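Complex shown without one protein chain; remaining protein chains in place.
Showing chain A:
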């Protein structure tokens, strides 16, 4: 059935209304002052509130000086300013029904200038609280169909949140196995287990159909369970079930056969008849055992029906939701078991991280249709979202209820619409991250430690970036606390935000920095480095031009690699850089591992260069300063000279000392002024600058700016170059592309170097030609 766990007031999970509860609401109902458009989903025990708000936060902007005024102004390369920018954010808050009144009061008091007149409402409890909401908020309650809301919400999270869906494996190293984001989410089956079960086939954004259902659902477990065990609360019933032995209540195949029913492949432990052993008046059964048997009976039954429907409609993606599932490891496990049994592993039971929010998200989207939220891409804000809670069945239900008292999800509207890189060989199997830290415990240990260790430095850097702001110290401290808290959460619940990866750790840090208005801690350092490096550009190019063709090719590659050493991680070298950049650059080249490198495809690359030029190269750049100016630009220049068009992709927003798109625009102009090759290429549109759509030190090729994808397609790009540890090692090391690719990086972390079988400053130079494309390694051709 459609309703999710709607329960009459008197059965609600047992907490008395406690109006004396004090909330820390500024931490919870954030950005209320600008909130508009509300939606509410009131279930049997939890309320989910959704609102749209605008967030004002600081962004770092760079602007080229007016050339005429420049001489007078300063010797600065460009102007850095911090501006206020308004972005859109979706807030979702989940809390117990007991808090509704307190929460509504709070909202009323803090809602300042909203023109909102209606609040979309869904969920079984919507009509019960209708009057209260209308009275408290002065908004008209507009009821939305539950199933429609649910499906809309489901489509939204599947499209916008990477690692939304997961497979649950109780006994695996990591219980949660997150699914890669498949851009093509349809068709799928959603099995919503509320008090009853609804099975819905979703074929497109607007087309879905309830193809079936069952009356044996969460309500049956709860109702029958309460009768059998005299236990009132759903959570307690699950807890009982997790401790019970169903074999004392159920009649197993072996109870009938003495063993297995071999010729049918029915094993002895299979349940032949649920509650088959309780058909007697003179035996007592424990509450735990009965609850367990009931749980198995219901989970198996739902699993079986889901499989029959999936088979009939030929669907392999089956998502489970509803209050019966909602974050309960016990039911996720039994449903998974049942699906595996009935489909022999052909269908996987999938669960959703934000399953509890689907109704609220959907109702909200329904009310916000005029804003076209589906036209935008959205991203989960790690700083403002609580993440998936570990709800251990062993935990006391009261404790559990409290730990999940307020759960939040925040999603930022991204300025750019994100799509797949069209050059991915198989978008559905692409995984950006090289190591899944949720599964790799030693790596997780190391990186969590590493990020914690680095925190002081980051705080210092953030503070230093805003010397003339007195309150910066307070914000910096808040940032420290927030990020440290995130790291602690991740230590205990690595799966909180999907798969834990170096990328997610870096992104979380960026989100937290932004949260406290440290939009670009490295802006000044970047500027300085850029400025210094620019001074050596012409000299560097000139010395390259003096080399023979073959020597030059090698020098160019070494240049990119040496440039990449200059990352703010490698402090020892950057000190040298500051004093004498030219010397530093040479020094860096000395540091580089001698060939053969750790991964060394240079010979193949050289051979390839002897062949015809590439049509168009897409270059994902990394750091500012020496890296981009003395390493990447000369390399790009050579490609351009060969007749290859180049698309330089840089970050849309700041992350560490990575060069941003707006910085790169200025730098390229400056280089063009010194270098006719670059100048002409820009004028002829053979050198193009695009933004990646990302603000991460890593790279997710499945979420890139739509314009980038368009340019790549139009130019018939046949070479992708990915540079740096973040983009080519932590992510994309195994990414398979449909054209030639170069992944180059210097390993600047001794632990990682060790892992990869190399040492500090080991070089990865990975040149790949997709299978089926002729690689030019016959060596017959000369330039």
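Just so it is clear, a contact is a pair of C-beta atoms (placed from the backbone, for glycine too) under 8 Å apart; a residue touches a chain by one contact, two chains touch by 3 or more; residues count from 1.
Rule of thumb we're sticking to: contacts and distances are computed from a predicted model.
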From "pantothenate kinase", "Myotubularin-related protein 9", "AP complex subunit beta" or "NEDD8-activating enzyme E1 catalytic subunit", the hidden chain's UniProt protein name: "pantothenate kinase"
Residue of A:32, A:50, A:202 or A:271 in touch with the missing chain, whole complex considered: A:271
Omitted-chain contact residue, chosen from A:250, A:288 or A:520: A:250
Given A:78, A:342 or A:479, the one touching the chain that is not displayed: A:342
Hidden partner chain, touching residue among A:62, A:93, A:111 or A:297: A:297
Contacts of chain A with the absent chain, listed as residue ranges: 1-3, 6-8, 10-11, 124, 145, 147, 194-196, 198, 210, 212, 214-220, 222-224, 226-228, 232, 249-251, 253, 255-259, 261, 263-264, 270-282, 285, 290, 297, 300-301, 304-305, 308-309, 311-312, 342
